[in-house]
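Partial complex: the chains shown occupy the same locations as in the complete assembly.
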Amino acid sequence: MTASEDAAETSARGRTWRDIDLRAVAPFAALALLLIVGALVNPNFIGLNNLANVATRSAFIAIIAVGATFVISSGDLDLSVGSMVAFVASIMILFMNSGAIADPSLMLAAAVALTIIIGAGCGLANGLITTVGKIEPFIATLGTMGIYRGLTTWLSQGGAITLREPELQALYRPAYFGSILGVPVPIVVILAVTIVAAFVLYRTRYGRHVVAVGSNSDVARYSGIPVNRVRTIAFVIQGVCVAIAVLLYVPRLGSTSATTGILWELQAITAVVVGGTALKGGAGRVWGTICGAFILELVGNIMLLSNFISEYLIGAIQGAIIIIAMLVQRSLVRKS
Amino acid sequence: QEEKKVTIGVSIPAASHGWTAGVIYHAERVAKQLMESHPGLNVVVKTSPDPASQANAVQDLATQGIDALVILPTDPDPLVNAIKEIKGNGTFVALVDRAPSVNDGTVRDLYVAGNNFALGEVAGQYIKETTPEAEVVVIRGMPIPIDQERQNGFDKGIEGSGVKVLDRQYGNWNRDDAFKVMQDYLTKYQKIDVVWCQDDDMAVGVLQAIEQAGRTDIQYVVAGAGSKDMIKKVMDGDKMIPVDVLYPPAMVGTALEMAAAHFYGQVPVRGVYTIDATLVTKDNAKDFYFPDSPF
Amino acid sequence: MNPDVADGAPVVLAARRVSKSFNGVQVLFSVNFELRAGEIHALMGENGAGKSTLVKILSGFEQPTSGEILLDGQPIKLPPNGQAEALGIVIIHQEFNLAEHLTVSESLFLGREVTRFGVLDRKFMRAETRRVLDQLGSHVDENALISSLSIADKQMVEIAKAISRDARIIFMDEPTAVLSREETNYLFRQVRKLRERGTSFVFVSHKLDEVMELTDRVTVLRDGQWVKTAPTSILDGESIAQLMVGRELSSLYPAKQEPSVDEDVMLSVTGLSTHYVQDASFDVRKGEILGFSGLIGSGRTELMEAVAGLRSRTAGEVSVRGTPVPAGDVHAANRVGIAYMTKDRKHKGLLLNSGMTANLTLQSLDRHGDHGYLSPKSEAAALERARRRFDIRVRDGRVVAGRMSGGNQQKLLLAKVMETEPDVIIIDEPTRGIDVGTKQQIYHFISALARDGKSIIVVSSEMPEIIGLCTRVAVMREGRIVGILEGEEISEQEIMRYSAGLKKKTAA
């Protein structure tokens, strides 16, 4: 990953070699440090099994964060992703429970398509409110956060929405628990999503426009770039990423409620920033984002595997570790 | 004599509110006791804030290698898959308090049930008996199934009486939010007889709001769980808190004890153990008063 | 009339009785303007005369309040936001329009990226960028980030961006203000080449010699009104200046006043090094104007920023009146009386979203009230003073700095620095984008400060300015001071010889 990150970003951004090297590598250095700490804490930690587990469950945040990388690069912010997960997942399960299509495989396919459409639609709503309504993205998506979560509560009538059809469940389960050539499906999905995202961001006209809009929207407008369209599409991409995360989430827990995905937006944004993308916009690092998501999940994992930290203090230590990880990155970059 | 080595993992919600704090307190208290009496036993307690991270925690406990899992789910349905996974490895599973919609032998070996339905029902019945024509406002918790169960129980409890529910709103099991909701209820309704807020934490906010408004129409407040502060009020004969409905966080300790007994005792431990939602009154209050608990 | 190339050529773009107001304040009054095919048309006028505004109207970036625009004789409403590019109308903005996070080649192709099968053809775009830059004689790396470029290089990228478009009409709003003579020559060569192919240019500049050298016709604006359009050949610098200012100009530079040799040393710099600058030593006496000359990128700015505490230094001492100045502490430098005026007014000089008062007093707030309290009255008085002293001309006193004309921004910046009443004043490019009339005022102002016993360092790429103003001139080359010239030595040839590395002497 590191190598391809460098390659992609260097040619895309063309900084001096030394500079780019360290900036792109920094999150990976922090990751390496964490792996060492983890290995010291618990011998089981470094086992393939455990690391695969961690990577697998980082999938939700990682995939959502890839979408967030687009939104943040274009200078916006999306706080609604957590509740969007709950909302999209509710609709997906309700649809599958509806029994509208008899054949399970067909039903599943239709549900997948519906999920993607709903996700894209939610993203589109966010995008239009932000761009056409000209509302600060922070407030616009805080508003839709409330709306999506509220709708979920209403759909679930305050309870949970659970996938009922056992046949469907059996059919769908491998989407999270299965593996392809020995690699768990979620990891494959993370990689696929990231490769596509990196391609779009670094190799297509749209990706170039995203960066330009985030860097200076006036300049972008004067260059004939349809600024609002670029921003709106970034929100749609975010919505599609949320939908993909939902496609993995539903087979895992088979149920959602109004509390699903609470605070995931903060985690996604944190993953993006820990991965080296600046919140001000104008530069996106997709591979760094994935690394950031992995770091976050790893911190939780290490906490759990270590047996000497009072569970009351876990939150405090997690906070401290994130700060330290960022300091490690900074000092690396500064040394260059 | 060398005892056999057993590791029990305990997965419970993070201390997001008084009751869960009590859960942690009792889990740790019992864990310590058990480890003292069984030198071969190791109990690992882990807390998680939400279903997804609790699923992770369960997975991490499995990675460490455990013989039994005692789990009090933050939200049961989303955790079924994770629990089944670990049960599939032959781990003994004791499920505490919150039941998933499918709750049978495929999910767990032992179910220590806190009875959310009964918590609502007992409160409802008390109100029905004490003030059969009361106008009641309800403060709910958060939109998750256990809250829904309590509401259903309450409705069953007041069935067939003149008790009228004026309003139900979410207070998020949080003192500050309950304070606000109660303030607004007091603005909205000129006469309220009884408040049912199903939780001792929220009762703190409710009492303050009533006191501030100086309203005398409210006859009493029914909360629930059995925190030491509220039990104390019942014990002292506080007019506003005549009773409390027990929903003991200590049930996790019970489950842990039973799981240990599965390995060290003679009898196999399986099935369902329901813990009653006892009505705490002035007479029996001192039996439920733990001044050392954080809750 | 004069037998010019473009004479009799068809009019491609014209403005008829165009007026423009911003928030009810009128800045253009019924202006007429005609641009012929294949001509280079100079647009001249004092700061704030409305040149940039007219240029923006003719390229669609602003809409006129009244009047009409004719393209090839047909009335037209130009599309906004640079979409007029599709009609072949391209503008090089006075303030750059580049996104800091992009590379040079990304900027050049922004909005019209070349793709193959939907994938960016980065190789092609880089090669093409290189080609255009080479034509302009620019050595900027096509892969460099815009944020890493100097102002001059950014300007070259702006120019390259415009020239690489297939344009019929190119507006250039003060393109040479930040360029060296050499770069300007390259630019002019390209411009002439394009003119031969029938491209028309509108050239806005305050540099009279360049206007005389390059353009075919001149239009002069004064206070938003059209004054005159005439072939360049029948005018000379004097007459243009007179048309602009509306009065006769006396000599541009004040008489030089050399301070006596035994005057106290005010600022003393010894052995100062930074990452780029090596071992710089020089003194400035009380009442002296020391010039700093050199090619672009010779390290003058970096040295001055290090002196003013804006950059860390790796070695060396700076002292004022014998008191050492701590390194890397702007505030400490300010306190002992060093003030530095940046050449990058847009990014480092002014708060573009704030008004004039907030900008003017930003560096000297402690003069406007006790214990941190600010007195609006005192600030207002300061603004009044500064507007008179520096002839800052705005029609609307509440305008934010970013909307002031380029020259007036420069004056505001100078005023802001002067507000701190420094003893040692370092001015980097003092008259960038300033009209001749005001230039003269500023020169006299600098000279008056020196007579008052202030020490002044003028960093400038304009040789006449250095020669006309300074009593001693330090020349830098590749981060080193290669010579300090005095008296008779100060001449264009001599300075060039030092800056080009043909001659060298150790600091006097």
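First chain written, first letter: the chains are A, B and C, and each begins at residue 1.
Please note the rule applied: a residue touches a chain if its C-beta (ideal position, glycine included) is under 8 Å from a C-beta of that chain, and two chains touch if they have at least 3 such contacts.
This is a predicted model, so every value here is computed, not measured.
Overall, the file's complete complex carries the labelled protein chains at copy numbers of A x2, B x1, C x1.
Convention: only the chains that are shown with their structure count from here on.
Leaving out chain A only, with every other chain where it is, the touch network divides into B | C. The pair of chains sharing the greatest count of C-beta contacts is A-B.
The distance from the centre of chain B to the centre of chain C, each centre being the mean of the chain's C-alpha atoms, comes to 72 Å. Chain geometry summary: the mean Cα position of chain A and that of chain C are 46 Å apart. One finds 34 Å separating the Cα centroids of chain A and chain B. Considering their complex, residues 11-15, 203-205, 208-209, 211-212, 214-216, 218-225, 282-283 of chain A touch chain C. For chain C in complex with chain A, the residues that touch the partner chain are 61, 81-83, 85, 97-103, 105-106, 110-113, 115, 118-120, 122, 141-145, 148. Residues 14-15, 24, 44-47, 50-53, 55-57, 59-61, 63-65, 74-75, 77-82, 85, 101, 140, 142-145, 147-148, 151 of chain B touch chain A in their complex.
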